[in-house]
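Heads up: the structure comes next, in structure tokens.
With one protein chain withheld, the remaining protein chains of the complex are depicted in position.
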Amino acid sequence: MQQRKIILGVAASDAHAVANHLIAHALRGIGYTVVNLGTCTPVEEFAEACREHPDAEAVVIGSLNGHAHEDLRDLAAAKAEGAIRCPVVVGGNLSVGSRKDPSALERLRRLGVDRIVSDPAALPAVLDELRAARSAAEPLLAVS
Amino acid sequence: MQQRKIILGVAASDAHAVANHLIAHALRGIGYTVVNLGTCTPVEEFAEACREHPDAEAVVIGSLNGHAHEDLRDLAAAKAEGAIRCPVVVGGNLSVGSRKDPSALERLRRLGVDRIVSDPAALPAVLDELRAARSAAEPLLAVS
Amino acid sequence: MSGKVVLLGADRAGEAPHGNRALPSLEESVAYVAGLGKPTAAQVLQKARESGRVAIQPRCGVGGHEEMKALLRDLETEAAPDLLTLTIDSHTRLKRFEQALRTLNRDPKDLNGYPLVTHGWQRGRDLNESVAAPLEIRHGSPDARALFDVSVASGITSFEGGGISYNLPYSKAVPVAESLAAWEEVDRVCGRLAELGLIVDRELFGTLTAVLVPPSISLAISVVEAVLAARAGVRCISVAYPQSGHLVQDVAALRSIPLLARRYLPPGVQVHAVFHEFMGVFPKGRAHAEDLIFYGALVARLGGASKLITKTYQEAYGIPDTRANIEGLRLAARANSPLLDFVAVDADRVAEELEWILAEVADIVEPLLEQADLKAAVADALERGTLDIPFSASRYAKSEVIPKRDAEGAIRYLSAGSLPLSGRALRRNDALLRRDARTGGGAADPGLRSLLADLTGDINYFLTVFGETDHEGTS
Partner (left out) sequence: MSGKVVLLGADRAGEAPHGNRALPSLEESVAYVAGLGKPTAAQVLQKARESGRVAIQPRCGVGGHEEMKALLRDLETEAAPDLLTLTIDSHTRLKRFEQALRTLNRDPKDLNGYPLVTHGWQRGRDLNESVAAPLEIRHGSPDARALFDVSVASGITSFEGGGISYNLPYSKAVPVAESLAAWEEVDRVCGRLAELGLIVDRELFGTLTAVLVPPSISLAISVVEAVLAARAGVRCISVAYPQSGHLVQDVAALRSIPLLARRYLPPGVQVHAVFHEFMGVFPKGRAHAEDLIFYGALVARLGGASKLITKTYQEAYGIPDTRANIEGLRLAARANSPLLDFVAVDADRVAEELEWILAEVADIVEPLLEQADLKAAVADALERGTLDIPFSASRYAKSEVIPKRDAEGAIRYLSAGSLPLSGRALRRNDALLRRDARTGGGAADPGLRSLLADLTGDINYFLTVFGETDHEGTS
């Protein structure tokens, strides 16, 4: 059976590396091929990785420093023009400040983020779900 | 020369003794005869002492626990009926709470308090002033 | 919380003090406490001791009922103290119920505490049910019987005071025999409650007049009160000791409490050491006050206290507002930090000081405990000055004792008056004070003026420590 693959990275202005290191290790530990772009990764670089790895199931982006929205600004365009086709999962600390306003998550979804996950431990299940949803949807797409 | 005399005490509901002890000692130290009624002294007891000591220059009352107003409630009557003729000096912590409202002092004055003094070190000067004012006033009274 | 509060049933609230008929039976109150769904104060103290944490408790009391409820709730929500307090107003303490009622109806904010007797036990229960922590009544009543009855009926499981410690500092003209008799009645009721299954914590007010109280006086009076309480049937006794400000002295004093209990009390009695954060003249600067608050809490931990009573950065100014009280509790709680396990005191110095404390307490209490009628012996000793406190508010103590801080800041006897201290103890006190080589301000003229200046300096000790020198003298 082919190894499952994901593209991992941290948003463009964000240098927080620790969770990224740990998530990469953990997913590799359960058998994933992880293309880890590391910290400070602009949307463009994620798109490039998608081109290089068309078999990637998802793009998984961390953002800790509160700049998720500005850093993912180009995501809408990248998805619209098909540069990123697979689902985008985002996690971390997604807005500035100690009291979080849920609207911050809403606007990320509007940019094209498919899933917002807070606990990395939930990632395997989320990735399974997304794959199941896609394989259910794709035959349909192929027919229409 | 005759020794100067004052009546000293702490208000009726108030048991704070330390400043009372120290003020008594200090005034005695500069030559006063101090009739110290101590803590928990109702207005009535001050009035009684005034009767016993008609030569007292002033009644000096401390209040720390915030109850000055209720504790001196009977002062107005005592002054009106002449049970207390000499000036009444009050000092201490004169209302409840950490932020003081000057109206608390106003209402004490309305009860018949002549002088409100915060620093006991100012007492000798205040007593001198009050005596001077009285001896200036009394001949006048005698004439009219 | 500003503006006049219309008190529900304020007219009724004034039938003070309620006759016993109006109160529920002891049995009913015991059942009420059992059904309250919260631990008793004694249980909280026991648990704190077992876990090595110092339980934390604020002082708090305001006049109005709704305001009091809000105060308790806010303190609990924001600072989660282990125990909460109803501090009672000064009128109620002296059974001036009429004045308490009048002030309550005019403006509850003019009261310096909660007039529980005036509000009545139903409201006491309402307060009790508003918070999860057990309540203690802190007051200062030479005769607390009416207040205690309302307290029990309110389901309150801790009650402060004693026939000496709530007389001498709190009233002028109540004979000690009277206050001892009144407190014996309170303690007997505690005994009956214990038989009914409810242990009421009885805290003894070793703080006394709070200002420069030599530890052996505080502890000696607590021992005497504890023996009386235990004889009357009390089963849980908290011995409160006020911070002197000197680390070794305070730690030794706290650590002496279990030893004194073992020496003078029957084994069935639970005894807790309670530490009062500095009870004397507090520094005015917020940072200074907060330094002192944290330090006090740390000393409580080092001394192995079961409980700490906190102060606030507004102490020097007046009754604190809720926010200041919360912040005082939170700051004190930091001293319980597991990260501070490494903080220690010089064990040898503590051991030495502790021996001397035990010896001085023995000198004072043993002649009394030998006598058949302990209450009479106490009244007599106070009259003769063989039991004594400085700065007494009461005529029934001689107040011949003159305390003084030594060069390190520990409180010693400059004069022990007629206290039956041993020659050894007196010589040690003398020696320690002669080591005191402080110079400066007024040291030139001897006699009364200089004694006063020294005393004032010692009273204002922490103002000096923090350089708040503009508040330094009364003359």
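Letters are used for the chains, namely A, B and C, taken in the order the chains are written, and counting of residues starts over at 1 for each.
In this section, contacts are C-beta pairs under 8 Å (C-beta built on N, C-alpha and C of every residue); 3 or more make two chains touch, one makes a residue touch a chain.
Computed from a predicted model, the values in this text were never measured in an experiment.
Asker: Given that one chain is not shown, what are the shown chains it touches?
Answerer: A, C
Asker: Could you tell me which of C:A22, C:A70 or C:V345 touches the chain that is not displayed?
Answerer: C:V345
Asker: If the hidden chain were put back, which residues of subunit C would touch it?
Answerer: Given the touch definition above, subunit C has residues 247, 287, 290-292, 294-295, 298, 330-331, 333-334, 337-340, 342-343, 345, 465-466 touching the missing chain.
Asker: On subunit A, where is the contact patch with the chain that was removed from view?
Answerer: Interface with the chain not displayed, on the subunit A side: 12-19, 21-23, 25-26, 28-29, 38-41, 65-67, 69-71, 93, 95-100, 119-121.
Note that only the chains that are shown with their structure count from here on.
Asker: Starting from the mean Cα coordinates of subunit A and subunit C, work out the distance between those two points in Å.
Answerer: Using C-alpha averages as centres, the distance is 61 Å.
Asker: In angstrom, rounded to a whole number, how far apart do the mean CA points of subunit A and subunit B lie?
Answerer: 79
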